[in-house]
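In what follows, a structure is listed as structure tokens, so that the remarks can point back to it.
Selected chains only, in their assembly positions.
As written, the chain order gives the labels A, B, C and D, with residue 1 at the start of each chain.
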Amino acid sequence: MSQNVKFSHINDQGKANMVDVTEKNVTQRQAVAEGFIKMSKQAFSMLRDNQHAKGDVLSVAQIAGIQGAKKCSELIPLCHPLMLSKVQIEFEILDSTQQVRIQALCKLAGQTGVEMEALTAVSVAALTLFDMCKAVDPLMEIDGIRVLKKQGGKSGDWQVEGMQC
Amino acid sequence: MSQNVKFSHINDQGKANMVDVTEKNVTQRQAVAEGFIKMSKQAFSMLRDNQHAKGDVLSVAQIAGIQGAKKCSELIPLCHPLMLSKVQIEFEILDSTQQVRIQALCKLAGQTGVEMEALTAVSVAALTLFDMCKAVDPLMEIDGIRVLKKQGGKSGDWQVEGMQC
Amino acid sequence: MSQNVKFSHINDQGKANMVDVTEKNVTQRQAVAEGFIKMSKQAFSMLRDNQHAKGDVLSVAQIAGIQGAKKCSELIPLCHPLMLSKVQIEFEILDSTQQVRIQALCKLAGQTGVEMEALTAVSVAALTLFDMCKAVDPLMEIDGIRVLKKQGGKSGDWQVEGMQC
Amino acid sequence: MSQNVKFSHINDQGKANMVDVTEKNVTQRQAVAEGFIKMSKQAFSMLRDNQHAKGDVLSVAQIAGIQGAKKCSELIPLCHPLMLSKVQIEFEILDSTQQVRIQALCKLAGQTGVEMEALTAVSVAALTLFDMCKAVDPLMEIDGIRVLKKQGGKSGDWQVEGMQC
């Protein structure tokens, strides 16, 4: 006799489960995320003075971050495909700590939040900064990637305290 | 004098034609598809006991199937891009026939059906099962890929007789 | 003291800016674009007679153009992801000038126009024609890629004079 | 005190493991795979007579299969990226069983086999055939996807008995 055992019976924990958003309302949503990359004095001052051999570090990273946001659902297995209506990447040059701060804003009118898109944009921009500067400093470090603000959707609006974004 | 001949005049059969869904209503739609992979006794019992060298066969196949559904319109030339709101992959272990049965459910609120997405999910999950087990059994066979159920849209709801899904 | 300088202060011109379409209405939109590829007598008559070694030149180019339209937002950094509801590629054989004319129509109900999708479809179809025929004529030239018509959206409908499409 | 537990200690079966081919020789390799799609009399005779509304069923499926082979390592998580040197898709029209048989050949000079690429080509071609004909027959079935022949590499050459390919 055929003995059919559900996958979940062998390996409950393996059950990757994409949330069903079919019934959720289409609302305007946005999310802001940030991250940092810290580099050596030399790499940092070359970035400030636009002297890295691979070109304009921030321009390339900005475009890579925007493109990265659009690829989120390809990269993160359980993310839903989304039609982003806005992606914005900004950089701040933090002299005192030799860091570049990356901030990404994503927006859409849709059924699910866009914080993963904003985090992906920050991560891809940070990786691109790494790639552009690594010939000078291979020991850079990417830190502090997190969500700062979320608006729209069932869970309501929230914002990390003390942040303006 | 210029003599303009439509492509269709040389080669009518070459005319690939994407259906125009611009005027179709956005409705809730879902589809369920299934497929099977049959393997040798050894490969099958190793799958049951989670001993394949490449890792947890079903977990990897499940994620590949979900990701595959999202890539449907990239793979199938005349499929429309869609925003799936749910993809679910389940496996059944069929001891009597040494088969794994794969079932995929896809959902969205959109202008066109999602049976191709469900079939793509099943196919990519089956191919991944093949890849994970082929070192033990290179002669596996993938069979019985079909649509079991379709809901929503102009053509109405239908279901293969005798199936519960 | 930390001294935070906005990216825009170092390099205003590097600020890639994706237009925010969050508030725009979802309306029916379409665009038509065209382009031309000119080839040698030999390559052209082989195309007419379907004798190129790589296969049916127009069929392959047509499918490539449709697939290309769907990849527009992956290729063009500041394009929004869209759900095209229709892509149509047509060819005309222009004997007097040894050219193939490519025309692409794209449609969707969405928040932004589809002329970049139509232009991308034309470009990818033209590149594919080049690839299929280049063994015979490596000196072909692609010309005249432009938008012929646009409908829907805030900027209103317009059409290049004297065109019917 | 920090207590570091390897992932493998919690969940041995979750360990997805890409085979290390760094030390393997670059050799010429090829693989042949096949699959079948069975359809209703009406859908089948329309395919024979090239009357499906979506266009030339076999041309579109052939190109989709070739493109699918190139996407194999994107679809199958533990496949290595490869540079295929040849992909060939052929169809046979099996009147007695109302089936189309799909055969794919993949070749490369590389460090690992190409049977997954050939199976992916067959699967994507079969899915495309389904998509092109589903308006007429939504109950088609894809069957018999398997590897027929493999050449090159450590495991030696083999071929399913009685096949010529």
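Structural remarks
Note that contacts are C-beta pairs under 8 Å (C-beta built on N, C-alpha and C of every residue); 3 or more make two chains touch, one makes a residue touch a chain.
As the structure is a computational prediction, the values presented were derived from the model and not from experiment.
For this complex of identical protein chains, the structure file gives a whole-complex count of 6 copies, while the figure shows 4.
One rule holds for everything that comes next: only the chains that are shown with their structure count from here on.
To find the repeat of A-B among A-C, B-D or C-D, check which pair has over half of the same contact pairs by residue number; it is A-C. Computed from the mean C-alpha positions, the centre of chain B lies at a distance of 30 Å from the centre of chain C.
Residues of chain D found to touch two or more other chains are 13-14, 56, 59-60, 63-64, 67. On chain C, the positions that touch chain D within their shared complex are 56, 59-60, 63-64, 67. Across the interface of their complex, chain B is touched by residues 28, 48, 50, 56, 58-59, 62-63, 66-67, 70-71, 82-97, 101, 107-109 of chain C. Interface of chain A with chain B (complex): residues 1-8, 10-11, 14-22, 24, 73-74, 77-78, 80-83, 110-111.
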